[in-house]
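One protein chain omitted, others in place.
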Amino acid sequence: MANMAQAIRMALHYAEENLGVMDIYGEDVGPPLGGVFTATQGLKTAWNSPLDERGIIGTAIGLAMAGQRPVAEIQFADYIFNTIDLLKIAGNTLWSSNGDWNLPMVVKTPVGSGIRGSLYHSHSFDATATHIPGWKIVIPSNPLDAYGLMLAACQELNPVMFLEPKALLRVKGEERIPGEPDDDKQLSKMIDAPLGDRSAWKPQWPSLERYEVPIGKGKVVREGTQVTVVSYGRTLPLCAKAADTLREQGVSAEIIDLRTLWPYDWELIKGSIEKTGRVLFVNEDTEVTNFGEHLVRRTVDELFYKLLAPPRLLAGKFVPGIGLADSLEMASVPQLNDITEALRKLASEEP
Amino acid sequence: MANMAQAIRMALHYAEENLGVMDIYGEDVGPPLGGVFTATQGLKTAWNSPLDERGIIGTAIGLAMAGQRPVAEIQFADYIFNTIDLLKIAGNTLWSSNGDWNLPMVVKTPVGSGIRGSLYHSHSFDATATHIPGWKIVIPSNPLDAYGLMLAACQELNPVMFLEPKALLRVKGEERIPGEPDDDKQLSKMIDAPLGDRSAWKPQWPSLERYEVPIGKGKVVREGTQVTVVSYGRTLPLCAKAADTLREQGVSAEIIDLRTLWPYDWELIKGSIEKTGRVLFVNEDTEVTNFGEHLVRRTVDELFYKLLAPPRLLAGKFVPGIGLADSLEMASVPQLNDITEALRKLASEEP
Amino acid sequence: MSRPRLINREEASSPPTPERELLVRLHDLMVKTRVLEERLIQMYKQGHGYFWIGGPGEEAFNVPLGMLMKKGQGLDYDYLHAHYRQSGTLLALGEEPIGALRQMKNTASDPYSGGRNFAGHFSKREWNIAPVSSPIEVQYSIAPGTAMAQKRHGGDGITIVTGGDAGTAEGDFATCLVWSSRPANPLPILIIVTNNKWGISTTADGQHGETRIADRGRAFNIRSKTINGNDPLESYRELKEAMDYVRKERKPFLMEALVSRLYGHSSASGANFVANEVDCVKEFEAKLEKEGVLTREQMDALRNRYSEDLATAARLVRDEPQPAPESIWNHIYAEKK
Partner (left out) sequence: MSRPRLINREEASSPPTPERELLVRLHDLMVKTRVLEERLIQMYKQGHGYFWIGGPGEEAFNVPLGMLMKKGQGLDYDYLHAHYRQSGTLLALGEEPIGALRQMKNTASDPYSGGRNFAGHFSKREWNIAPVSSPIEVQYSIAPGTAMAQKRHGGDGITIVTGGDAGTAEGDFATCLVWSSRPANPLPILIIVTNNKWGISTTADGQHGETRIADRGRAFNIRSKTINGNDPLESYRELKEAMDYVRKERKPFLMEALVSRLYGHSSASGANFVANEVDCVKEFEAKLEKEGVLTREQMDALRNRYSEDLATAARLVRDEPQPAPESIWNHIYAEKK
């Protein structure tokens, strides 16, 4: 199966062929590199921008005003923080013009830890992004969802933030992308750029089919009855693993992959918590003024009297950075064991 | 009594005379204007910077590296959002250099609604600021606290964000600032710049005394037994008013002025909630991924089984901006009546 | 109300002649703009609005700009990414002044923001007028985006971006120069700086190491020029030449126009007339009278007519309702029809 980087690449190919995308750009997004994670290799509309994040977001707004459906990349979310004012403008342009100007644009950026990225290749962006009104925010946890969410994003009339969990970009999927060849060696031959000189290389794209994951819809990836876990991105597969381990030990956890952070699938979360009475929110952004805290607030606001235990949040430690050394990264953001323990504890918590 | 703008001005005068402050700067901070809210009029070290927020924050970091204790102003918090990456750097420099470089610097900026400021003179910054590690964040709700917190900020070894509630800058205090003359007409004659030509004007500073409000300490401004309210900035006086109204109606509310958002006075909050079992958090930042949601999370994390009702948050609506028209601003951020009603409801809430 | 016929393409691309028709139209629109701004200031002072900011002192430059723009929607027409002093350009394009009054009074009928935004914050997608937003200089990072689309599309539509002198200290101004002059894709963009030598209360002299702001374009091999924006004829000719260059060559041009700020920065600084700056309307009228193009009487009559029109409009607007509280929830997201 394709990995997430290949899935995004195929989705963008589909989008430039069928959805009117004409600019896929950012630092090192075009040839020869095709993106630091290979997600834009071989795309006919991919090009290299100046090293200027403000120019990248600014021109994306301008291109969207001109109806061009840009897909702009910030090479790492760690480097998006000098553009927050522009992201706010992208989110308020329709509102401030009282409906006059809508902005169909996609911003994609890799987020999170997991590659020993040290202080500046490990940032999460979900807390900051969810505080900016006017955006739709998605974050896939597997290649098929990445493909389906990117196709949906490229058809939106509004700004969409597409967050790419770094640690999962090279992980292969379990479900086939419609049109993807059976053999992934073959897929690699067809669409992965060769090492060395690429000037003559052209990708052979499989005949991909339209497949969308609707923005706003979460997904139950493990059904369970005793405790609900809501997560997304890098930590989602870990939550599923933890659930499998605990199931053998008689703890039944329901795992929800939120997939869209805004507008999020509250009905799905609510239904599950009403069933279990216990919920753990898991993400890896720093834990103060964290999106998971919004979900905790919504939970106590609406479901307080149905809760069997306090809703819990497991997130990144509130420290200034993720250190390079293994020991430091492990201690800073949730790992499999932290999740398993938090789940075990919550499932058996008594007043 | 002095208003908050005068209090900040006097604190900065004290700081440049006694605490080693040598640069009070930003857009229109120096003569002739002395700041768009007059907070820096007549200060001997105040100067006008280029119109460049990134330069203002960047040079403040550089000045702090050189041990200069800069006080840098962003004219309105609405215009600080292109510097978040630099604010993060200010917050992580000590940590990333493993203790080598500390940054004694103060950034002051007006926040919040209340002056019909429309989309771009109404922004709050508490949610964004509290998500940035390595800073201390203060926000006074009266002139005396503003004076005491600024004196404390100017003696810090670390970056301090000093948030100034716009709506309160021209409100007079109820407590005298040590050294302030009895008659505020006289104070105004002494330190307010005259209208018209100011080239010859010099302020006559009262002989001010050292007075500090320790960073990290909140304050109970109304004692009560049935419900706890935690607020700060513009909404704090409204919460006190609401408490007074409700007391006459037999509802006893305890009002806490947080004053420092990070590191905040959890012991004070905790003690009060343990007493009342009910808590309302009030601020005016947009309500999704809001600092009040962190306080809600901390509350359920530690005090869940002692709560008589769900902890509530009253904050700004999650809309892209605050509209200019009265009707729009009133509908977007908490007003006195919203607070009174929320309090009344929470005080009498039953499962 | 005399509605200036909008100059059409043929005329625009024919060599600018200082013939009477042009002089009269320039004057008409400059007066109309000045009267509008003075009405807005009066509304503010009478409590019919919370905040005023606008362009009195920039009419001699902003009016010709609007006259020369290719008006319409989409890539074949000119895009304008303006700041908050552009009323003269909007009126020259044929906009009705009452919209500005409605925005001043933040009524639900405000055509630019529905009562949400400050005066002078125009938005008109129908004419490629991007929404004016308060943050200084961001339009310089956004504008190259529409120019890129126009470069790819072909034709002769161009992108125009305007802003002030102090704002050029923001990185976004450099971003505009960098992205407009990339050898890989030079852009059809007219980059304008209206230099009034002020940033609120801060004078330019202590802040600018450049001899001319236009010099910053030269560093990028962008054709650049500084002109006298207080002279409507010079502005018309220089703008025409620059716009023709950008339209035909599909390359960037940086124009610095020296203008005046006749009522201070905004209502925050009192919005009172300042005597010590060049008043382009006054100077132009003296010239027109001296050259016998128009008589004092004709010019007074014109001003009076516009004053009456706007007084009438103001009375109309005064009683229009504010937006409904629940309208804050409208237009957060666009929906597929």
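Note that the chains take the letters A, B and C in the order they are written out, and that residue 1 is the start of every chain.
Keep this in mind: a contact is a pair of C-beta atoms (placed from the backbone, for glycine too) under 8 Å apart; a residue touches a chain by one contact, two chains touch by 3 or more.
Just so it is clear, the structure is predicted and the values come from calculations on it, not from any experiment.
Note that of C:V178, C:I200, C:L233 or C:A268, the residue touching the chain absent from this view is C:V178.
Taking the complete complex into account, A:L33 is the one of A:L33, A:M190, A:V220 or A:L308 that touches the chain left out.
The omitted chain makes contact with just one of the residues B:N18, B:S97, B:Q204 or B:N337: B:S97. The omitted chain makes contact with subunit A at the following residues, 27-28, 32-33, 36, 48, 50-55, 78-79, 82, 116, 118-121, 317, 319-321, 323-328, 330-332. For subunit B, the residues touching the absent chain in the complete assembly are 22-23, 47, 50, 52, 54-55, 57-68, 70, 85-86, 89, 93-102, 133-134, 136, 157-158. As for the chain not pictured, it touches subunit C at residues 169-175, 177-178, 180-186, 205-211, 215-216, 218-222.
Everything that follows uses one rule, which is that only the chains that are shown with their structure count from here on.
Centres computed as Cα averages put subunit A at a distance of 41 Å from subunit C. Subunit B has its Cα centroid 34 Å from the Cα centroid of subunit A. In subunit B, the residues touching two or more other chains are 54, 79, 82, 119, 319-321.
With touch defined as above, residues shared between interfaces to two or more other chains in subunit C number as follows: 113-114, 116-117, 133, 135, 171, 332.
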